[in-house]
Every structure is written in structure tokens, then in C-alpha cells.
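Note that one protein chain is taken out, while the other chains of the complex remain in position.
Letters A, B, C and D mark the chains as written, and numbering starts fresh at 1 in each.
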Amino acid sequence: MIVRHKPGFLELLIATHGSVLPRILPRIAVLTALAALLVWVDVDMIALPHTNAAPFAVFGVALSLFLGFRNNAAYDRWWEGRKLWGQLVADMRALGRDVALFLPAEYQRRPLRLALAFIHLHRANLRRLSQDEAGHAWLDDGDDLRAVPHPPCAALDLMTRHMVTHAPDGFAKKALSERIGSITLAQAGCERIAATPLPFVYSLLVFRTTYLYCLLFPFSLIEGAGWMTPLFVAIVAYVFFGLAEVTEELSNPFGKTVNGLPLDAMCRTIEISLLTQMGEDAPAPLQPDGYYLS
Amino acid sequence: MIVRHKPGFLELLIATHGSVLPRILPRIAVLTALAALLVWVDVDMIALPHTNAAPFAVFGVALSLFLGFRNNAAYDRWWEGRKLWGQLVADMRALGRDVALFLPAEYQRRPLRLALAFIHLHRANLRRLSQDEAGHAWLDDGDDLRAVPHPPCAALDLMTRHMVTHAPDGFAKKALSERIGSITLAQAGCERIAATPLPFVYSLLVFRTTYLYCLLFPFSLIEGAGWMTPLFVAIVAYVFFGLAEVTEELSNPFGKTVNGLPLDAMCRTIEISLLTQMGEDAPAPLQPDGYYLS
Amino acid sequence: MIVRHKPGFLELLIATHGSVLPRILPRIAVLTALAALLVWVDVDMIALPHTNAAPFAVFGVALSLFLGFRNNAAYDRWWEGRKLWGQLVADMRALGRDVALFLPAEYQRRPLRLALAFIHLHRANLRRLSQDEAGHAWLDDGDDLRAVPHPPCAALDLMTRHMVTHAPDGFAKKALSERIGSITLAQAGCERIAATPLPFVYSLLVFRTTYLYCLLFPFSLIEGAGWMTPLFVAIVAYVFFGLAEVTEELSNPFGKTVNGLPLDAMCRTIEISLLTQMGEDAPAPLQPDGYYLS
Amino acid sequence: MIVRHKPGFLELLIATHGSVLPRILPRIAVLTALAALLVWVDVDMIALPHTNAAPFAVFGVALSLFLGFRNNAAYDRWWEGRKLWGQLVADMRALGRDVALFLPAEYQRRPLRLALAFIHLHRANLRRLSQDEAGHAWLDDGDDLRAVPHPPCAALDLMTRHMVTHAPDGFAKKALSERIGSITLAQAGCERIAATPLPFVYSLLVFRTTYLYCLLFPFSLIEGAGWMTPLFVAIVAYVFFGLAEVTEELSNPFGKTVNGLPLDAMCRTIEISLLTQMGEDAPAPLQPDGYYLS
Partner (left out) sequence: MIVRHKPGFLELLIATHGSVLPRILPRIAVLTALAALLVWVDVDMIALPHTNAAPFAVFGVALSLFLGFRNNAAYDRWWEGRKLWGQLVADMRALGRDVALFLPAEYQRRPLRLALAFIHLHRANLRRLSQDEAGHAWLDDGDDLRAVPHPPCAALDLMTRHMVTHAPDGFAKKALSERIGSITLAQAGCERIAATPLPFVYSLLVFRTTYLYCLLFPFSLIEGAGWMTPLFVAIVAYVFFGLAEVTEELSNPFGKTVNGLPLDAMCRTIEISLLTQMGEDAPAPLQPDGYYLS
């Protein structure tokens, strides 16, 4: 995630970090060149058919509708992903307090370490990092979760088994079962977003329509805009492809892209909270690296 | 559900799997041919009345409004269906932990098997698969749910009856009643979506308006676009019918269409979780078959 | 509610059931005739003032904004009403299970019969059916709720009084109080929708603006569309009045209109669930009558 | 709140109750007169600069965006206010049942009277009615809440103190603490809406832009519409100022305006429910007075 304030005027001109411009530049260049070619043919060679603006108004409204929908849906996924992790941060802190309230002092340490294992295994699972060792480092010697079908679930299962043995009464069991249930729900929510992409058919509709639009737009512009046509095509391509790229990126909030959510930093936040509750030294919060927080 | 990344340039040109193009091609072809006929009549035979773009601008805005609304409503149904199944996944995992926490060891196996029966019966109920045997396979010998009025509910009733007999105290009853209540709510939510289609009147309004639009559009285009008229009609028909088809499909998220939710895969996810908790071997996750996950 | 699949081509042409066309036809006819009259005056008598399309573009955007908002608000009311009834279905099933879990066997029958009385009284209350006897039929002899100020609430009060006497412990009281509280909330939600119409001022704004639009639109069309003007006016009137009627109907989801929610069918669903739980024969689900489910 | 069905044709022409027309008529008249003056100058005196429709299209889209957003935000506030009061109605009914379930018979009366005091004090607090006596009338002799900093909170504090003394066990305390917590949340939600207006800057943006639009619009219309210009300006002013006024009113849902929520009627609904539960005679529901329900 890019952590940055409102761009100043200069940054607007040159900022590329966090911008999608570099990625869509080739497409813009090709479409602009095609538009320039068409103007050259029309002006210097043979007159091309000119159309008025009417079909493009309708077309543009439809394209805005597609892009607007996809943008909203993608941002909602991104923001819901962030909300679920915020829920996890809250649940982890509350778990620490529940453990202090309901478990005998000598059995409080293990569930918190399992919680830290869970959150890292969950992060690795969402990002498909099969080699990530951060979660396993919090496990005790006998707990090897490398071979289980679903490591984060297995960590929560271990936590439950600890409660079965050490929860002193029904209140403790009830409170801890509710807390683990709430963690389970947030976890399943994240897995839902990670496993269910936006319907593929929208990508097809959006990209096909955007290409068609940019290819045909010059025929309506040449008469009115002449040699400014390529400029307008470039801007329209920038606006539409730019938005399409942003939505593509935001709709996968757990990726390690520049607009992905800072899962590492949030895991660190949870480590700080739980280690403090365990009476251990907490590490410092993660800092952005050149505006980028991983 | 189609599981696929951002389409590359080539895929944009040729992808048909997950695309609605094949289904709407006949309609596009007919409307395009009609438009070509009108141009031919206008150019070579007798001049047709030409209209300016004004009525179509209004028309187009209204059509966008209809299609935009229907698209949002359909996607919300699809995504809510997915959320409810995510809730079921979480509830099933939490049920496994609740059973471990609150029931004596010898009575933990049956409720989890009934949960697996429930989830398959629920899937079969949503997809109206009256012959599906996957749910019944998890039932014990004495439990025949083939003749009951509502099999998934009956599975949960059996689970409740098991608790009545074997829950050791009030805490256990309370915790398991809350969990089953949460499952019941997600189940009723799915049944709501499956049983309540989008109001039929919207389909009539959208399709009638789209046909009228595409039939009359040439009269406003001929003057400005000439022989490019059929091309524009084809594109507009593609955009509008394409979106109308997508929304039709997404609004029935439990169907077995290419954009339907992967209920089979989610049932498998639940099987993996519960079988692991029961200490049995878990099957592998379902894999997409040529991008399609059922 | 109309239960029907995607309309085929023929149905699009002729379907009137579920369509709003019959109801708005008179208005469309009058406005179309007026437009034809204006064209006739302009062509054959004296030239009328012609305006360009500019004011109508703004006008149309504003009208779309009004209609779009009203449509969203109305559909949200309809869908929220359906959600609340889905919640009631779930709560009723869960109540049956809670009663089995927490009440002694000999006291389980009465609360379920009171629940069936409640759901029918609630339906009659929402639809303002003062003569409906379905709810009273489930009451015991001594329970006459015909004269109480609010019959559905009184049924829940009776259920509570039953718990006061027969709930064996605090867990039972707590669980059943939570369940009845959840039913109460869904009930109050339905009453909220039934008692609070969309602000009346929107109806005035929408209908006044639509009439003005359709009356003035010909002045901008005559020049560009000539004798096609009445056709366009008819379509625009169809689109705008059609949507206005749909929203009017959907915003009252508990009415017995063709787009109203199938409360009868949902009461039957609840009867099937609770009678099964009571070990009695359940009736068959309600079937649509000519696509219409009441 | 205006309680009224769909307006008939005649009502559309003349209805002023619930309409914002009277309030915005002066502004419409001034702007229309200005437009007429401009046409007169242009036609009879000296030619004014004419502009085409392009800037107004953009302008109109932006204005629609502002008004659309403000309208949605205002309606959401209104509807959320209604939802919160619906929640209060449900919580009050549920409180009556909780009191019956968990408190000894001789201590059930006082909390319900305190609840009635609370709801009236809450209403008076939201509407800033410092002289309203309806809440104090339900208090016992020793309870004077006239001088406390926050009377509705003080009523709930008294209710809590009653529970501290008379709740017989932990289940009762837990159940009633949850119920009072839920009432507290709905109360704080209402206070949030009452204390936090829509950001003032939106009012400035919307009204300034609307005035500018209506003042400049004639320059683009004169050429195309001639002496119909004032008519179009009047309609556009009606549409835009009308919507702006409606949103202003709806965004303050607890005011005593014609579109405010019927708090008096809802307090009466609660009185009916609680008095019935206390076994006392309930008053009749409030009826609208000339379509207006206070």
C-alpha cells in the first residue's frame, strides 16, 4: 500500500510510484499512433468516413457504467478485506484479554503464541506463500503444521484443544468459543475474497468495449478536432485503461502489488499487542519503504 | 465459476469460455442485418426519415439506468450468495470446535457427519438436484431423509436431537443452539435468493427497451455514420445485450452456469475442515476443470 | 410475486401479466396523441417554436437521477422486506430447535402453535386483513386475541408467559428470550416498512417532472424527427412512467400486487417446518397460480 | 410525515401539502424573471453573447452528481433514523418480555415506567423540546430528572439501579444488561444523526452551483429556445432547488417538518405495547391530522 499525502503539483506531473501509468503506456502509445495514422490518411490521402458524436455518447455512458460498477465492486472488495483484517486485529487484542480473564495464569501463554502462528499462517495462505516460515516460528516443538491440509485452521484447532483441556468452567469455554468463532468468520471472509475473483465476464466486457471505443473514437473526432485527435485518444485511453487497471489491482487486495493491503504491517501490529499482553518486548511497527508499506 | 486471471490481448480477441458472446450472437446478427438493410434502402432506394441524436441521448441514459440498476442488483445477489456460503464455511469449522469444546468425546462424531449431510443436502436443495446422493451418504443407517418435506432442515433437526440427549450442561446447549441458529440463518438466506428472483417486470422493461433502442437507433445514425451504421448497432447491441445476459446469470448464483458459485468446491472445503477435525483423511480440494470450478 | 424465467422473444412482445403496461397505457396514449397533434399543427397549420436538445439533456439527466434514486430506494424496501421474512423463517426454525433443547417435552407444543399464530397474525397485520382467521386458528381455546390492540405482539406475549412458567433454568430463559427478541426485531422491521412510505414529496417531484418532460419534449423533437415524434414520445413515456409505476409497487412489498412478496407462501414454509418439528403432517408448499405466488 | 397514497392526476396539479413548491417559488420567480429580461434584451435591444450547450452538459452532470449524492446521503440519514426508532420499538417490547421473564413480579412495573419515561425524554432531547413534560409524567415521585445533564441517560441509569437491587441472579443481570445496552446503542445512533449535520461545505457547493447554473443557462438557451427560455429556466430551477430543499429537510429526520419522522406516533406505539404488558388500558394509536402524522 502506498502511504502518501495529497500529491503536490510537481508530483502530479512526475509521480510514477503508485501510478498505473507505466503499465498502460504501451497500450496508450499504440492507440495514439493508430489515431495519428488515421488523421494522416484522412488529411493527406483519402477521406475516411466521418461519424458524428451520437454513437459515442451512448457508448461512453455504457463504458462509464461498466467501469463505474467494476470500480465500486473492486474498491468494496479492497475495503472489505481491510475491514476483515481490522476485525482480526480487534479479535486478537480481545483474545489476549479473554485469555487473561478466563484461563489460569499458567495456561495463558500458549493460546497467544498459537494466535500469532495463526495470523502469519493466514497471511501466508492468502498470499499463497508456501515457503513462509513466520507462522511456524511461533509454534511449539510438537506442533508441526507443515503437512496439514489447511495450516491456519489447524492452528485454531490447536488453540481449541488447549481450551478443552485447560478452560476451568463453562463461562471460559463459552467466551473463548465465541472469540474463536469470530476469528473464524473473519478468516473465512478473507478466504472468500481471495478465492472468488470478480466474474471474469466483466473483464471481457470492459476490455473489449474499451478497445473498440478507442479504435473507433477517431472517426468521430477527426472532423472536429483534426490533429488534436491523437491527443484526445491518448487521454481517453489513459482515463479508461487507467481505471481498468486500478480496479484489477484493488480487486485482489491481498496481493503484493503497490495497492495491496499491508498484511505484513498488520501482522506486526498484532505481534506488538499480543507480546505486550504476554509481558514480552514488542518490536517496532513496520515503516513504509519509500512510501510503500508491505 | 470461471477462475482466471486478467485476460491477455489475445484472449480478449478469442475467449469464448465465460463470455456471453455466443449466446447473444444471433440477436446481434439479426439487428445488424436489419440496420444494414435500412442503410441500403436509404442509400439506394428511398430516403428514410432521419432523426437527430437528441431522443437517443435520453433513451440511452434511461437504458443505462435500467441496466446499471439490474447489474448492481444481480451482482449483489451473487456476492451475497457467496457471503452466505462463506458464513457456512466459517460456521461449520466453528461447529467442529464447539463440538470438541462442549460435547463428550464419544458424541462428537455424529454431529459433524450430520453437518456434512446438511451441507450437501442444502447444496442439492439450492440447485434443485433431487437425485443427488452426496448428502445421504453421510447419514447413519437409521436416518432416512429421502421422504421428509425439507431434507436440509431435517438434518439440522437430527443434530439438535443429538444435542438434547448428549449435551452435558446449559453452556453446551446454549453454545450449540447459537451455532445451529447461525447456520439456520445462512441457510434461509440462500433459500431466499434461490426462491425470490429479481422482479420479472425489470426483465420486461430492460429487454423491451433494449430491442426498441437497437431497432430505432439506425434512423439517427444513417446520416452521421452511413455504412458504419451496422457496425455501431452491432457494438451497442453487444454492450447492452451482453450486460443484460450477465445480469440474468449472476442473479441466479446457485445455478450451474459458468458464472454460478462453485458450490461443489465449497462443500469440499467444508469436508476437508470437518474430516480433519474428526481425525480422518481429508480429500484434496476441487480443482477447476478448464478454468471452470463447479 | 411473479415466478417466471427469462422472457423469450414472444413473451417480450405480448406478456402483460407482471407488466405495468396495461396500467400506464392511457397516459402514454394521451401524451402520444398530444405529440401527434403538435406535429400536425406544426406541419399543416402554423410553425411552432422549436427548441434544440440542450435543455432536454439536462432535464433528462435530472429525471434519471430522480427515477434512479426512487427505484433504488423502492427495491431496497422490497428486498429488505424479503430479508426480514427470511430472518423470520430462520428464527421460527431455530425457535423449534430451541424449544426442543431447552423446554421439557410436555411444554414444547404450545410455543410452536403460538409461533404459527404469530406469523399469520403478523401477515394479516402487514396486509391490513382484519378478517383473516388463519392466525386465530392456531390459538388454544382460552386465548382470544381478537380484541387486543396488537394481536401479533400479544401472541409473543403469550409465548413469553409460557416460558415464565415452564422454562426450567436460566439458560432456557436466556436462550428463548434472545430468540423472541430476534423475532421481535424482524417484526418491527416489517412494521417499519409497512408504516413508513417513501417520502411523498418524491412522488410529486417525479410525476410532475415526468409530465412536464413528456409535454415539452415534442418541441425539441419535431425538427429532427418529424412524424416519428409521437413514436419517441410514446417510448419515453413508456420508459419513465413504467419505471415510476414499478417503483410505486415495489416500495410497498407487503401489498397483494403482482410484485408484492409471497407472504402466504412463506407462512406455509414456516408451517411445514414447525409441523414437522412437532411430529405432525405438513401441508404441501404453495404453488404459483399462473406464475403468481401470493 | 405525510401519510398519503400515490397522487392522482389532479393532486399532481394542485397538491401543496408535503410539496416544497411554496418554499422555492420566490427563487424560481426571480430566476425566471431574470431569464425573461435577458431574452427581451437580446431580442429587442442588443444581441447578447450566445454559448452552445457544451459547457452546460458538463455543468449539468456535475450538478446531478452533487444533488444525487446529497439526496442519497440525506435519505440514508432519514431512513437510518427510522430504523433506529424501529429498533427502539422492538427493544422496548423485548424489554417488557425480559422483565417478565427475569424479574420477580413485584419489581416488573417500575422498569417499564422508566422505559416510557426514557422514550419520551429521548424524543424531547432529539427535538430539543426543553419544556416537554411527557417523559417526566412517567417517573415516580422521588425521581426528578429536570436538572440532570442528560435526562434520557439518567432514566436508563435509574433502570439499571433498579436491576442492581432486584435482579435475582446472574442470568437476569446479563439479559437486562444486554437489552439496556441495545437501547443505549440505538439512542446514541439517534443522537449522532441529530448532532452531526451533513458537512456544511456540500450545502455551499450545491447552492452556489445551482444559482450559477440557473443564471448562466439562458445564454445557451436563447438561440435554441427563444421565448421558451424562461419556461425552461423555471423548470430547471424547480427541479434542482426542489431536490435541494427536500434533501435539506430529510437530512434532519427528527425535526417537526412535514417530512420529519413521526416520533409522537412511535412513542404512542411503544406506550400501547408496554401498557398492554403491564396489564393497563392502552390509548389508541395516533392518527394523521390532514395527512400529517407528527
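Points worth noting:
In this text, a residue touches a chain if its C-beta (ideal position, glycine included) is under 8 Å from a C-beta of that chain, and two chains touch if they have at least 3 such contacts.
This structure is a prediction, so every number in the text was calculated from the model and none was measured.
Of the chains on view, those touched by the hidden chain across the whole complex are A, D.
Touching the missing chain, out of A:32, A:160, A:196 or A:220, is residue A:220. Interface note for the absent chain: among A:30, A:164 or A:239, the touching residue is A:239. For chain D, the residues touching the chain absent from view are 49-55, 57-59, 61-62, 65-66, 68-69, 73, 148-150, 153-154, 156-157, 160-161, 163-164, 167, 170-171, 173-174, 176-177, 180-181, 184-185, 187-189, 191-192, 196-197, 199-205, 207-209, 211-212, 216, 219, 248.
Interface residues of chain A facing the missing partner chain: 1-4, 6-7, 12, 15, 18-20, 52-53, 56-57, 60-61, 64, 67-68, 71-72, 75, 78-79, 82-83, 85-87, 89-90, 93-94, 96-98, 100-102, 169-172, 174-175, 179, 220-221, 223-228, 231-232, 235-236, 239-240, 242-243, 246, 250, 258-259, 261, 272-273, 276-277, 282, 291.
FYI, only the chains that are shown with their structure count from here on.
Each step here moves to a touching chain, and the least such steps from chain B to chain D number 2. The two sequence copies chain C and chain D touch through a face in which the numbers common to both fall below half of the numbers used overall. Relative orientation of chain A with respect to chain B corresponds to a rotation of 70°, obtained by superposing CA atoms and rounded to a multiple of 5. Distance between chain centres (mean CA atoms), chain B to chain C: 23 Å. Taking each chain's centre as the average of its CA atoms, chain A and chain D sit 38 Å apart. Shown for chain C are the residues in touch with two or more other chains, namely 52-53, 57, 61, 68, 170-171, 174.
Chain contacts here run in a simple line, from one end chain through to the other with no loop closing.
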